[in-house]
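A single protein chain has been omitted from the complex, and every remaining protein chain is retained in its original position.
Our next item is chain A:
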């Protein structure tokens, strides 16, 4: 075992002790990590899981959040309303109206699954965390209180410089490129026989443009 180890430098007696002293002295000259919380508010990153805000205008009462919640802390009540036909002779439609939306933060374990599953972007994380109560019932935040938290939701942080483009942007860019290519092809259509670089034979899709944009 010991033969395979690389040869160690000759040890100066007390070198380890001196190293220890150096560590503590260096730490003393550095800035401390203490957060002076009640006096100074902490700087929390935008995705901090402080409290959940409800953007109720986006909610369609699909109940996905309530069903996915692992500890069943989301309460939703709703009723159906009939919307009269938009055009003459059209069909009446029904839509869901939210009556109650409440999250019991005494039960919530801040897993964020409700926010992940919401297909309509109605739930958001807010970094606010100062909502302790003396009565546990007060921890059930009703719809109006959840709506108020929305004002504290920060803008999403910018993507990393090397990150992949957002899906929406990529799709839009692809559609725009395709349109520009089609227009360029249409503009060059009247003068045939003059080959231009990048021109594609009509009917044969250029690589990268296959499929619906």
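The rule we apply is simple: a residue touches a chain if its C-beta (ideal position, glycine included) is under 8 Å from a C-beta of that chain, and two chains touch if they have at least 3 such contacts; residues count from 1.
Criterion: contacts and distances are computed from a predicted model.
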Leaving aside the chains on screen, match the unshown one to its UniProt name from "ABC transporter permease", "Transcriptional regulator Spx", "NADH-quinone oxidoreductase subunit H" or "succinate dehydrogenase". "NADH-quinone oxidoreductase subunit H"
From A:25, A:132, A:163 or A:187, the answer for touching the chain not displayed is A:25
Residue numbers in chain A that touch the chain omitted from display: 17, 20-21, 23-25, 27-28, 30, 32-34, 36
